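Yeah, one chain of the complex is gone here, protein chain that is, but the others are all in their spots.
When the chains are written out, they are named A and B in that same order, and each has its own residue count from 1.
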Amino acid sequence: MEAYIKGIGIVSPQNTFDTPDFLTELVEHNSKTLRCIEPSYKEFLNPILSRRMARIIKMSIAASSVCFKDAKIDMPDAIMTGTALGCLEDTEKFLVAIIENDEQFLTPTSFIQSTHNTVSAQIALQLKCMNYNFTYVHKGFSFESAVLDGLMTLAEGDAKNVLVGGHDEISEKYYRVCDRIGYWKKEEQVLTMDLINMESDGSIAGEGASFFVFSNEKTENCYAVLCGIKTIYKPESNAEIETKINELLHTKGLTTNDIDLVVYGINGDARFDKTYNNLKEGIFKNSTATYFKHLCGEYQTSASFALWMAANIIKRQTVPNAVLIGENKSKVIKNVLIYNTFLNTDHSVFLLSQC
Amino acid sequence: MSSKIYITGMGMISAIGNNVAESLASLENSNSGIGTLENIRSRHKAIIPVGEIKASNEELTAMAGLLPEQQSTRTALLGLIAVQEALKTAGITDIKEFRTGIISSTSVGGMGTTENHWYEYLDKEKTGPWLKYIEAHECGDSTEFIADKIGIKDYLSTISTACSSSANAIMFGARLIKHGILDRVVVGGTDSMTRFTINGFMALMILDKEKCKPFDSDRQGLNLGEGAGFFVIESEKSAKGKEILAELSGYGNSNDAFHQTASSPDGAGAYLAMEKAFKVSGLKPTDIDYINAHGTGTSINDLSEGTAIDKLFSKNVPNISSTKAFTGHTLAACAAIEGIFSVLAIKHNMIFPNLNYVNPMTELSFKPTTTLEKGKKINHVLSNSFGFGGNTSALIFSRHQ
Partner (left out) sequence: MDALIDQLKGEIIEQLNLEDLKKEDIDNEAPLFGEGLGLDSIDALELIVLLEKNYGIKVANPADGKKIFQSIRTMAEFIEANKK
């Protein structure tokens, strides 16, 4: 099972939307919450439609539109997205309205939009796309499940182009709630660009909407081949992680020595970064090391930002300085691996190769 | 790779019973589970009937064989109880014997707890045992809770596509087997009653103040329910030598792409989903002996679904009923629960009644079956489930030959 990444559209806390720039002009967020740089929606949505839409829906529609343009397709043969929290702001809005109004005078709009599959549904509705439409909502496996489904759907032979997305939004309240259970750093001020050097517990919050067209057709503009994905639930040892990575590599006849570059989900959380360090200083000590969560923050579907980054590194054969850890050891970047975990519970590995 | 998907286990809990046997007895005796809301506080208590499981979270914790301190959200507890039964009927004692995964689904996740503690969550001064439920808010948390209790590690995922969720979980699990990624998968869904959903459906003005009347021309809306349903589905390899309850022969998902909540009047999405399920199964509409309809009792769903069925079956519709008047609409769990009813229909050659039906809809060619029918051989059952966001799914269950 593999897929050509044919198009990408991404709204993130960096200037990543519909731009030729690749992480040279960085946005530094003076906050422990990295919010997205939102595009102007006028081009993508008529105001009558967008007036009820929450931020995450608008960002996702804009990102998927750009993705289709990039892939030069009008209609995907299937849509699969991952989101751990769905439309968080609408969920909170309806919840608060129930409590504040003591279950009276409630309007349905925020309830409707609180449904987890609203984004994939709205994309379908905009396109009048009646094809397969799935939404995965499993914490750090949400986007990963959508990716696997995308690969499976292409392998089944009925679909040529599928839209695969990952989207989650952070709200001020949910930040505060998760802060209570140790998700975020306690320091008053955090230099987000220095995240990798921090030695305290917790990370910084982020969000994003990233969409990809996976295809079984190779095109001239294609970014990379996604050669496979593996998820690992609560690994008991480093050996288990390494076994799973090797299993994935072996399906393509590769070994760890063939991996030119690794994208790590390092998030500055002293409790969990050792998982990445073991790989970086162990089986991948000869590969170029990169990371990304100082740019987009930590969130359940952040691997979608990493996939955008990895695909661009392969296509452009450049590694932005902003993401490098140490030196760039590779002249040619042929095979890239992404290793990510959310809270050390849900782990995932993606393997990409040059087209 | 397995070309067939064998059902070897099933488990459920809903307003009509704490397990499959109790549920079957209720179906046979036309015992509806719709009644008054008791377990949660709501100002709508006296107005809206619901299909509620008459057990507190503490009682559910004990039922699942857990210690009081292991209590989780109602969604997770209901799911665990149904999964335990499914594993038991499948005769699975060693979960590590084959590559085993779990694909669950839920629409509310931990909302039932979040809505009770939201302001406490936000207040740094307050602390309590409820802090552990913050993480349980996420849909995937209930799946991980269940997986941890039964020892599943090879693959976990959770789907949320509103009221078609568990149909899609079953479908994804079946495809994981067909692709050779897993040997067997626990698939289904779980949803608990919450003030959040009660008020959401109230605001949409689609809750019937009486017991729901699917496919009746005087239908006034749906009754909310709660519950969980899970199957164990297996490949040829892992099912070898085991009792096969039925096969999952077809599945299809499509999108109506008409409106965020309302189904299209012609049921275009529903039609496509059923058509895909037929294509996967290699069956024809004339092979179907019974349709377990989505049939929520809302004005729009029943017309849309009925119209699509009429079109697909060329107005030659086999026995059809909605069992929502028994369980209420159990949202993410309904497709798995009704999937279990479909397997029971095959196993016992029975067609379960569509309760509370009096007046035919003039728009449709068919009338649902309103009394228990026994004796007709049931080989293939079509089961529909449709959700918000135009999500339409259809499953076909077949007798194991």
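Basically, contacts are C-beta pairs under 8 Å (C-beta built on N, C-alpha and C of every residue); 3 or more make two chains touch, one makes a residue touch a chain.
Because the structure is predicted, anything quoted here is derived from the model rather than measured.
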Hidden-chain contact residue, picked from the options A:34, A:112 or A:333: A:112
Residue touching the undisplayed chain, where the options are B:62, B:181, B:262 or B:372: B:262
Touching residues on subunit A - with respect to the absent chain: 47-48, 51-52, 105-109, 112
Chain not shown, touching residues in subunit B: 203-205, 259-262
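The definition used in the following text is that only the chains that are shown with their structure count from here on.
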Euclidean distance of C-alpha centroids - subunit A vs subunit B, Å: 30
Contact set on subunit A toward subunit B in their complex: 1, 79, 84-86, 94-96, 98-99, 102-104, 106-108, 111-118, 120-122, 124-125, 127-139, 141-142, 145, 148-149, 152, 155-156, 173, 176-178, 180-181, 231, 233-234, 300, 345-346
Subunit B to subunit A touching residues, read off their complex: 42-44, 106-107, 109, 111, 114-115, 118-119, 121-122, 124, 131, 134-135, 138-141, 143-144, 147, 153-162, 168, 172, 175-176, 179, 181, 195-196, 199-200, 202-204, 253-261, 268-269, 272, 387-391
